[in-house]
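Of the protein chains in this complex, one is absent; all others appear in place.
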Amino acid sequence: MTDTATGTWQPRIIAFLCNWCSYAGADLAGVSRLQYPPNIRVIRVPCSGRVNPLLILKALREGADGVLVAGCHPGDCHYVSGNYAARRKFAVLKRLLEYVGLESGRVTFAWVSASEGGRFAELVTDVTEKVRQLGPASRLVASHE
Amino acid sequence: MRKYARIERDALPSHLDAWIERYGVFAPMMRDGVRRFGVLSAGSDAQPGPWLTKVPVKEMFLPQTECLYRYRRGTNGGLEIETPQDPARLRLIFGVRPCDARALTLLDHVFRSTDRPDPYYCARRESTILVGIGCSEPRSVCFCTSVGGSPFGEEGLDVLLVETGGDYVAKALTLKGEALIAEMPEAAPEDTETLIAEARRHAEASMGDAVLTAGLKERLDSGFDAPLWDRIHEPCIGCGVCAFLCPTCHCFDLAHEADTRSVAGDAGRCVRGWDTCMFSLFTRQASGVNPRPSGKERMRQRLMHKFRYFVENYGEAACVGCGRCIANCPTACDIRETIARIDDAAEADSHAQET
Partner (left out) sequence: MNDRSEEIRRVAKRLLAEGKADVVIGFRDSRLPLRATPHFARTPAEADQLVWGLGCTSNLAKYLLDREECVAVVAKGCDVRAIVATVKENQVNRDRVTIIGVPCAGVVSWQKLEAVLNGRDLTEAIQDGDTLVLRGREFEQRVAISDLLQDACRTCTVHEPVVCDVRIASSAPAGGRTDEFADIREFEALSPDERWEWFRREFSRCIRCYACRNACPACYCEQCFVDSTNPEWIGKGNDLTDTLIFHIVRAFHSAGRCVDCGACERACPMGIDLRRLTRKVQKDVKELFGADAGVDPDSPPALAVFRPDDPEDFTW
């Protein structure tokens, strides 16, 4: 899955999906047999607000080519305000990561509701394509030397 | 073989070039605004001067991070362990100060002259030649003479270079050193020794007030519970600057890091890195208990280790008076002053007992 030399490299994208909205949206996409690239590895969290920036950086450190965090639309959070807190955190984090030189498109934040199966498929297709174009992650990856 | 040689200033680059042919040569150089040992690719790049590197030569023997071994689950289910291959090439480190070289002889007590020598440290020690330059202009933070050293000290060096009117004289201190200077123009032994002795006398005389280290061990022996310790640590913020930039500090941490690219943690490495008793978690145990819970205990520990325990174990204090801790401490803590206060406290104590 990762061999660039033989042209068989496939992006590996870690997707943090909130249980109540975006994970359910992903479920709906599946049940509706909507096609989307198989490159995301889903980690279900109770709420997008639970996603610690350290989790995102850890994923990058361990070689994730892309990271996706999806939550409920603001105003619809199952826990009322978790995604509001997340929104502020991620606004700052995204700018900071890109400032340091992480390629734009590697880390993506999105709102997807439980009823938006189509939107979820579209999101993953878009993110996967963007990451594919960026190539394998090389910045903020541990060297394991 | 000869012990003394002379090097014209203009000839130094070509000698260095000759060494570069045979060894990996390192010398102090500015690297991104910090003076540190780096690879010397041409003799003409060397910049001998009155400076001291920010990071001591210890980092060439005990690096900030090093992989001790890698492990992997073998095909038969057992563990396969692989140690990194040592580079076969010999190293020559040029421009080492006597304090840094002496510090290596102190580190040798811990890593080399023991019944369990450290193979990583020893391999580097044995494959390295150290060419030092005497300090004709000790800095105001230097106090090597107060801790058993000298700006023209010879301990730990293979060759000592001494500046004289723009040129250098070289004194070989070991067989490796003699081999190194064999190609150089000879210098008369007696004249050279006189010259070195004079340079040494001059440099030592120019150093500031001595630090009162006589009897320090005894004062520390009886002063563990002195109220002084409540005050001395107050400005300290508990970072690692003093210990990491100290030529003799050598505490380290070991960590096993799983290689997360492997399946189920089937591979990884063991990494050794610099650690310091000044960090708050240094002695925290798995139970959560920390026998050194505050800055007071930790600063006391550092001083005790350097000037009492190390003396008990090896007969010498673990300090070479380079002054880096003083110059780089974010809060300008001064170990000279700390030692003086220990002395004052002990004196006050003994007066109190007399009266």
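For reference, chains read A and B in written order, and residue numbers begin at 1 within each chain.
Everything that follows uses one rule, which is that contacts are C-beta pairs under 8 Å (C-beta built on N, C-alpha and C of every residue); 3 or more make two chains touch, one makes a residue touch a chain.
The model shown is predicted, which means the values in this text are computed figures rather than measured ones.
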Touch with the omitted chain, as defined above, among B:Ser14, B:Ser140 or B:Thr194: B:Ser140
Options B:Leu245, B:Ala267, B:Met299 or B:Ala318, residue touching the unrepresented chain: B:Leu245
Residue touching the undisplayed chain, where the options are B:Cys122, B:Ala179, B:Cys251 or B:Ala327: B:Ala327
Chain A, residues in touch with the chain not shown (by the definition above): 53-54, 57-58, 61, 74-75, 81, 84-85, 87-104, 108-111, 123, 126-127, 139-143, 145
Chain B residues that touch the omitted chain in the full complex: 31-36, 49-51, 54-55, 64-65, 137, 139-141, 206, 231, 234-235, 237-241, 244-245, 253, 255, 257, 271, 273-275, 279, 281, 326-328, 330-334, 336-337
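Criterion: only the chains that are shown with their structure count from here on.
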Mean-CA-position distance for chain B and chain A (Å): 47
Complex contact set, residues of chain B against chain A: 67, 257, 259-261, 269
Residues of chain A defined as touching chain B within the complex: 62-63, 142, 144-145
